[in-house]
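Single-structure report; data block below.
Removed: one protein chain of the complex. Kept in place: all other protein chains.
Just so it is clear, A and B label the chains in written order, and each chain counts residues from 1 on its own.
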Amino acid sequence: MTRVILQRLLQGLLVLFVLATLTFFLVRALPYGPFQDERAVPSHVRERLEQLHGYDKPLVVQYAMRLGNLARGELGTSLKVMEGREVTAILAQAFPVSLALGLMAMLIAVPVGVAAGVIAAVRRNRVVDYAVMAVALLGICLPNFVIGPVLAELFGRRLAWFPVSGWEPRDLSFMILPAVTLGLGSAAYLSRLTRTGMVEVLHQDFIRTARAKGQRESWVVLRHALRGGLIPPVAYLGPAFAATVSGSVVVESIFQVPGIGRLFIKAIETSDEALIMGPVLIYGSLIVVANFLADLVQLWLNPRLRSNS
Amino acid sequence: MLELARFTAILMAGCSVLTGCRRETPVESANREGVLLVGNSAEPRALDPHLVTGVPESKILSSVFEGLVADHPSGDDVMAPGVAVRWEHDADMKQWVFHLRGDARWSDGEPLTAADFVFSYQRMLHPSLAAAYAPMLYPIRNAEAYNRDERGRMLCGMDPAFPLGWDILGNANFRGTDATSVASPATDDDDRTRLRREFAAKGLDRLDAAALRAILDDPDLFDWPDAVPAAVRGIVVGRLLAHAEAGAPDLFDRADVGVRARDPHTLEISLREPMPYLPSVVRHFTWYPVPRHVVLRHGAMTDRFTGWSEAGTLVGNGPFVLNTWRFNHFIEVVGNPRYWDAASVGLKAVRFHPIENPYTEARSFLAGQLHTTYTLPPELLGRMRERHPEFLKVEPYVGTAFLRLNVNRAGLDDPRVRCAISLAIHREDYCRYIYEGYQPAQGMTPDLASYRGPRMLRHDLDEARALLADAGYPGGAGLPSYAILTSRPHPVSDALQQTLRLLGLRVTIERKDWGSYIAAQQELRFDMAIGSWIGDYLDPTTFLDMWTRGNGNNNTGWDSPAYEALLREAALQPDTAARFATLVRAERILLEEMPVVPIAWNSRIYLHRPEVRGWHPLVLDNHPWKAVRLDP
Partner (left out) sequence: MTRPFSDPSVSGAARSGVADDGGRSLWSDAVSRLRRNRAAMWSCTFLTIVVLLCFIVPFFPIIQDPAVQDLSGRNASPSAGHWMGTDHLGRDLLARVLHGGRISILVGLVTTLVSLTIGVCIGAVAGYAGGRIDALLMRVVDVLYSLPFLIIVILFSALAKSHTERLTDGITALTGWNRDAVAPFTGLLPLFVAIGALSWLNLSRIVRASVQDLAGREFVEAARSLGLPHHRILFHHILPNAVGPIVVYATLTIPGVMLFEATLSFLGMGVQPPYSSWGVLIKDGADRMLSNSLLLVFPSILFVLTLLSLNFLGDGLRDALDPKSSRD
């Protein structure tokens, strides 16, 4: 087990290295730079800024320097969006917000999605199944830029149950509407995937055997079938989790949440390399960890695999 | 599972508590406390007046700083006393004296003197600070040379005792040229050719000590105009070398930049040209003073982002002081007890919310979270007119929405084609249906102060078609297909496409992300581009200066010597009426040549609560926060 973890750790570092390299060169290939502005920046000012930030050096040199800094754990300072500020300081403010919101969204999405999928699978091809799947599909088809404003308008403005926008770290009421908006899509995906996984498992012999033994249906479903049925949703859940907790620009914009998503988009709009690199590396690390955890959960769900490896 | 149960319990409790006691909206409690809640679009990049360029930043800065002249709550053209109690100028409007109030203080209690202003302008203009908005200070005598670090000019050209006048010496290569055009004698070896090219590309001003020494040893390495005698060449290089060897000390005094503290309360500003509207210009945030003692405590004068302008460190001289800065949440400024006019400040605090999504902002406003919004999505204008006329504000603004034409493109290089495009646009309809609430543009410059432009924009489709035929493209035949460059989804691109098809033009729409859209315009990689311009101060030059050769905001490839001659002529006229008449003639040339097709004059369209007092329509939209009050 220790070897597996070590192996994955090494692979993860390699992933981050490749990611940092690709990101660096992708950003530098953008058709615009961080020292441009809507109102033209005088050329002598631009030259001076390029000099200040080392943009006048050959690209390979800059890449080597950047990599060196990253290896020492220095993300650098923002070049444009919040010029002069340490990226670590910016992320220290924004990431906890995205994390809290994402966790809340997942807390809503996972139980709802899995429960809906299980119910639909058990009542397969009956009215309940169709109803649950139709609602789930609605959740997938209605994008968050439609659901978000509708929720905000309805529960925020008309009913005034929740604030329509804003964020207070310890006030749950600000979190509900964005979390629901963010979690709805994942819940819908999860329910569809859980249903298909469960349907596969419910066919298998050992379920028949269990039923034949006279075990209660709910026990059969929860104890025996759920394990196998969760294999497809768990594979989806890894990346979905990483994506959800690392910020969503649409939801953050609709509900005025100070998370990473909007910062990241602004950074891309202005080619702010340091502020792009930080979130990318965070997201990359999350993906690596989440996918590793998903693989572990799969191993646990599937005893056959364990004996194989 | 236990976690889930607990979570649900908290959730339910939260809901019931919320529905139970959310009776008072943020606006209502803010009314009681005297706090103004302002929608301010974007998170400021910084709060250093020398380093920011955006409108959201300017709103916050105007609460914590105050310039020599202050904004008036009800009249853009009324110059209210700020740090200066009064000011006077000489007959040709080039020498200005500002008398500062004796009781002016920084928010930390230090006295605010004329020296602070001199320091501020020096810092803003210092080449090492690389302030993007430094050109705002170029009206000051020699400010441009100093900011561009024109060393040759400052060390030799401005020296009255120098053996050769700048009118001749200035023709030497100080700023660098296209190196490939540098011819090298056949006797040169590769090394010398390389050096010669390198030096020529950089220009004398930017050569380092080693390069200058090399030229001193071997004068042939640098090409001089024949009019500059060899002896003078040696002196020039010698002075540059001495300067470089001394570690390139600051040349502010040497450059004789036209700003001087006569005494602690008297500031003299000398301009390069007459400027009757200087008081209007110095209201801009680039002319605010920064606290010398605080800036230097946090770092060198020319260090960018030393942390002197953060919450807790920022010291200002405005009616408010920075209290809280929570990234992407809000910025709060509270009353400054040391402000000279603290007694007349009507608010306890102002809170700026950086809400970028205009729909979210409108929703927040209607839910009672804001007193005033930054903007209103055009789609909501009709609905607000119907449902909430008491909140809706539509006011003239110094801005113009236009279509840039790249005059280097085939077809668009013909002014007749460009004018045909302008004639095809039905501006009244555009303002009724597309730029709702805007005014049909009648020229490039909207009406401001007493300036009225030439008003020659019309809609006449037949004449447009005739012009196109006259240019050799009847019915658009023979013209290539053009793409309208745009960034944010706005129906104006669709409308223009339909309009231009009426002329027989083949037009596509090219959407780009914001960065690529800006870059494509500045590098002239487009055919037509939707754009707009917001004026910085109350003078037509803020709309006309940009269409000149080499101006970074021109982006059309167009220039006209006649146009620029008129602008220069106007710049030398101290009399406003005469100056405006000249500018009208200049604008006429612009509209006859039509490198840019004005479509609409902007309006400020926003939502605003009626209990906010002391807030009047202003063309520049700079509402002095100290005059605002809240009806409880």
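Just so we're on the same page, a contact is a pair of C-beta atoms (placed from the backbone, for glycine too) under 8 Å apart; a residue touches a chain by one contact, two chains touch by 3 or more.
From a predicted model like this one, the values you see are computed outputs, not experimental measurements.
The hidden chain makes contact, of the residues A:118, A:251 or A:280, with A:280.
From the options A:11, A:51 or A:218, the residue with contact to the chain not on display is A:11. Of the candidate positions A:23, A:36, A:181 or A:256, contact with the unshown chain belongs to A:23.
From the options A:145, A:219 or A:300, the residue with contact to the chain not on display is A:145. Contact with the undisplayed chain is limited, among B:513, B:569 or B:592, to B:513.
Of the listed positions A:92, A:137 or A:159, the one in contact with the omitted chain in the full complex is A:137. In the full complex, chain A touches the hidden chain at residues 7, 11-12, 14-15, 18-19, 22-23, 26-27, 29-31, 124-125, 130, 133-134, 137-138, 140-143, 145-146, 149-150, 153, 189, 192-193, 195-197, 199-200, 203-206, 228, 231-232, 234-236, 238-240, 242, 264-265, 268, 276, 280, 283-284, 287-288, 291, 294, 298, 302, 304-305, 308-309. Touching the omitted chain from chain B are residues 359, 377, 379-380, 382-383, 429, 432-434, 489, 491, 493-495, 497-498, 506, 508-513, 515-516.
Definition applied: only the chains that are shown with their structure count from here on.
Computed centre separation for the pair chain A/chain B is 39 angstrom, with centres defined by C-alpha atoms. Residues 4, 7, 10-11, 14-15, 18-19, 22, 43, 45-46, 51, 53, 127-128, 130-132, 134-135, 147-149, 304-305, 326-329, 353, 355-357, 359-360, 363-364, 366-367, 369, 513-516, 518-520, 522, 551-553, 555 of chain B are the ones that touch chain A when the two sit in their complex. Chain A contributes residues 30-33, 36-45, 48-49, 52, 77, 80-85, 90, 93-94, 107, 111, 149, 152-153, 156-157, 160-167, 172-173, 176, 253-256, 258, 262-263, 268-271 to its touches with chain B in the complex.
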